[in-house]
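Before any comments, here is the structure.
Shown here: the complex without one of its protein chains, the others still in place.
The first chain written gets the first letter, and so on, giving A and B; residue counts start at 1 in each chain.
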Amino acid sequence: MEPVGITLVKKELTVDHLVLILDLVGTFVFALSGAMAAVRRRLDLFGVLVLSFAAATFGGITRDLLIGAVPPAAINDWRYLAVSLLAGIITFFRHPTVNRLATRVLIFDAAGLGLFAVAGTHKALSYGLNPVMAALFGMVTGIGGGVARDVLLTEIPVVLRAELYALAALAGATVVVCGAALQFPSALVSVVGAAFCFGLRYMAIRNS
Amino acid sequence: MEPVGITLVKKELTVDHLVLILDLVGTFVFALSGAMAAVRRRLDLFGVLVLSFAAATFGGITRDLLIGAVPPAAINDWRYLAVSLLAGIITFFRHPTVNRLATRVLIFDAAGLGLFAVAGTHKALSYGLNPVMAALFGMVTGIGGGVARDVLLTEIPVVLRAELYALAALAGATVVVCGAALQFPSALVSVVGAAFCFGLRYMAIRNS
Partner (left out) sequence: MEPVGITLVKKELTVDHLVLILDLVGTFVFALSGAMAAVRRRLDLFGVLVLSFAAATFGGITRDLLIGAVPPAAINDWRYLAVSLLAGIITFFRHPTVNRLATRVLIFDAAGLGLFAVAGTHKALSYGLNPVMAALFGMVTGIGGGVARDVLLTEIPVVLRAELYALAALAGATVVVCGAALQFPSALVSVVGAAFCFGLRYMAIRNS
């Protein structure tokens, strides 16, 4: 669709950077959700850090495995580990109280859901998947982190307990797919998609 | 082993179609087993649909990841999603009663086990794995869906609780491997292999 090679290269770099930024912010908020869930279950510092890393990277690792991008970015790039550990350490030493962490876990989980759904959709599109499948793919990617966190703590994953969870991820991914088809700027589309997904989940959490 | 290229192409197409059919039927029955397990645990419609999709596609996704066929068919082809959602919706609105669903979960699980064990073995053979490993591979593939369903519901997977579960999958896979070595028609071999696996599991369920 791009007329000249130089533009294509520039655009791909932009999408790569965009995916990296969305990934790292998503990693941070999912790591917060994992660390808070671990603190709630009274794990020690090391358990908290491991759960931060697992919750933060499972979505991205799943995405990269499914599209054949190996080794996955979350393992091949030290920034993912650094961001996960930072979130874990902050949570462990700074959580004022264990009460009300349940709601906070869900809110950070919702933010990660939106960010990874959008990042996964972008990456799937850039690997040449068709739009419908790219959206499905973004949904699966977004769900990964929360599933890993809950399965490791032997809880039924939030995606099975919460109404609209998977649908919210799919809605965010659909925004990205439609925006890409209409050639809207990627950054704008990403912000709208992630905010839309987060907003749906936030309202569901507030109302329950 | 094929003398002319045209025959090779035709044969590969046939195996591809066969794997697709086995996959889609296996997807449907595993989705039914996942949906029924979710209904039994009183999840809402969205949870039921997610569990349908997870139980239905996990075996095939595992197989495709293990042989390097990425992106996996279950994500790259909309029919898997459609079949999973259909099974989930039917189960949610049509299950007459929650009673006795436990046995039905196991029976549809047994059907999926046989179908995926056979499909996994075919696909592994067509990717050039040797016969012994292809059978092992089919077994692992068949087990995937049930493990995903049970782990997500925080139950010990049926493969660990049920006698002969893994052996039944291995038996079905072995039929396929022997049939392929003897150059029997793939479709016939598949039906016999899947029926053999299902029969073994069905008798075990009846007797327990």
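Everything that follows uses one rule, which is that contacts are C-beta pairs under 8 Å (C-beta built on N, C-alpha and C of every residue); 3 or more make two chains touch, one makes a residue touch a chain.
Bear in mind that the values here come from a model prediction, so they are computed numbers and not experimental data.
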item: Touch criterion as defined above, residue of A:L20, A:V151 or A:V191 at the omitted chain; value: A:V151
item: Per the touch definition above, residue among A:P72, A:P131 or A:G199 touching the missing chain; value: A:P72
item: From B:A102, B:M133, B:L188 or B:M203, residue that would touch the chain that is not displayed; value: B:M133
item: Chain B residues touching the omitted chain (full complex); value: 65-68, 124, 127, 129, 132-133, 136-137, 140, 143, 147, 151, 154-157, 159-167
item: Interface residues of chain A (partner: the chain not displayed); value: 38, 41, 43-44, 46-47, 49-51, 61, 65, 68, 70-72, 75-78, 81, 151-154
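In the analysis below, only the chains that are shown with their structure count from here on.
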item: Cα superposition angle of chain A on its copy chain B, in degrees to the nearest 5; value: 120
item: Averaged-CA centre spacing for the pair chain B and chain A, given as whole angstrom; value: 29
